[in-house]
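Missing here: one protein chain of the complex. Every other protein chain is in place.
Chain lettering (A and B) follows the sequence in which the chains are written, and residue indices restart at 1 in each chain.
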Amino acid sequence: MATPLPTPGVGRAPTESTDTGGACASCALAPEATRLARLGLDPGRYSHVVALAGNPNTGKSTVFNALTGLRQHVGNWAGKTVARAEGGFSYGGVGYRIVDLPGTYSLLSASADEDVARDVLLFGRPDVTVVVVDATRLERNLPLVLQVRQITGRVVVALNLVDEARRHGITIDVRHLARELGVPVVATAARRGEGLPDLLAAIEQVATTDDPPAPLRLVHHDPELERAVATLADQVAARFPSLPNTRWVALRLLEGDPGIEAAVRDGSLGDQAAPTVEAAG
Amino acid sequence: MTLDELPRGDRAVVTSLDIRGGARRRLMDLGLLPGSAVHAEMTSPLGDPTAYEIRGALVVLRREQARAVHVEPEGR
Partner (left out) sequence: MSTDLLEEAARLRRGLPDDVGDRIVESLYTDATRLAETSVDRDGTASRLTVDRALDRVLTHRVWGFVAMGVLFFGVFWFTIAGAAVPSDLLYTLLVENGHAWLRDGAVALGVPAVVTGLLVDGVYLATAWVIAVMLPPMAIFFPLFTLLEDFGYLPRVAFNLDRLFARAGAHGKQSLTMMMGYGCNAAGVTATRIIDSRRERLIAIITNNFSICNGRWPTLILMGTIFVGAVVPPALAGVVAAGAVIAVVILGIGVTLAVSWALSRTVLRGESSVYSLELPPYRPPRILRTLWTSIIDRTFKVLRRAVVMAAPAGAVIWLVGNVHLGDASLAGHLVTALGPIGWVMGLNGIILLAYLVAVPANEIIIPTIVMLTLTLGAPAAGATPGVMLELGDDAQIGTVLVTTGGWTLLTAVNLMIFTLLHHPCSTTVLTIWHETRSVRWTAVATLLPLALGFVVCASVAGVVRLLT
């Protein structure tokens, strides 16, 4: 990766954008924006941090723009959003800071983008992670959702591009999906402004709940592996009692993930539990 | 048969991936897992690469990448 790794918490607006706040009135969201004010980049007045994750080319940037008002242009082209962006919005009188993570297919493949996304989710402890998913490509996008779910329970799935799905004759059983994942799933068509009020409501609900769902436990089909994970997970829980996602950490340790090993070594994994508003630096 | 040998227009099912590590994961990210259905959709006018329909998406693979994917053809 040629661009410097953005450290979680240190963001910069992408160079290809302009903030045309004055254009708010003309955009499709204006009628529904009664509770939504766009603050642009204003880290000072927020109470919650939202991380925006998703595969490349899912319309993640459109969702980001719709929430923050940055008029960034989005092309029909996979892999375009590489630099991270930050923005802010207020909803229900409360300020939210939103971080747009690089588009990644998974958190496992060890590319710089994926490391960044993983680090923000694991160490940054966002209050909500919104995973944007392409409704026309659900199979392809779910692996990332499942991985995010393994790390945290504070997730909202934005099932985007439902207008495209309709055009292709695809219907998604949103309730079933939400039940299986254990988190809210909101159908959206961000480029038309569809579904955004529901998305905001879901974000608020997840950010403020005292009782989020537990991280997802995927049982491995391989009994040997399952045993090893269970054993190690117990030990991880013993060493870091407040960690909610011991299985995930155990898996990464078994894989020999250098980032996680370093976090174990210097004890920073244990800082996980303390809730905080700031993304770690 | 390997994926690069699949005639244009034919369908197949992936049987195995003959590659390790990061490149293997990238192929899986694109939807190529044992059991996935693939369809050789079209080839570039210059001969390489080829676009394969995998799980609803059109994914472009160069010959050397497709060579690593073993498939069982299913005819047209």
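Operating definition for what follows: a residue touches a chain if its C-beta (ideal position, glycine included) is under 8 Å from a C-beta of that chain, and two chains touch if they have at least 3 such contacts.
Note that the structure is predicted; figures quoted are calculated from it, not measured.
Partner chains of the missing chain, restricted to those shown and counted over the full complex, are A, B.
Contact with the undisplayed chain is limited, among A:V94, A:L146 or A:A201, to A:L146. Contact with the chain not shown here comes from a single listed residue; of A:V94, A:A201 or A:A228, that residue is A:A228. Listed for chain A, the residues touching the missing chain in the whole complex are 1-4, 15-18, 20, 57, 71, 73, 75-80, 82-83, 106, 108, 111, 113, 136, 138-139, 142-143, 145-147, 164, 167-173, 176-177, 180-181, 191, 218, 220-222, 224-225, 228, 231-232, 235-236, 239, 250-251, 253-256, 261, 264-267. In the full complex, chain B touches the hidden chain at residues 20, 22-28, 30, 33-35, 41-42, 44-49, 51, 53, 56-62, 65.
Everything below uses one rule, namely that only the chains that are shown with their structure count from here on.
If you check the complex, the residues on chain A that touch chain B are 105-106, 108-111, 136-137, 139-140, 143. Chain B makes touch with chain A in their complex at residues 22, 25-26, 29-31, 55-57.
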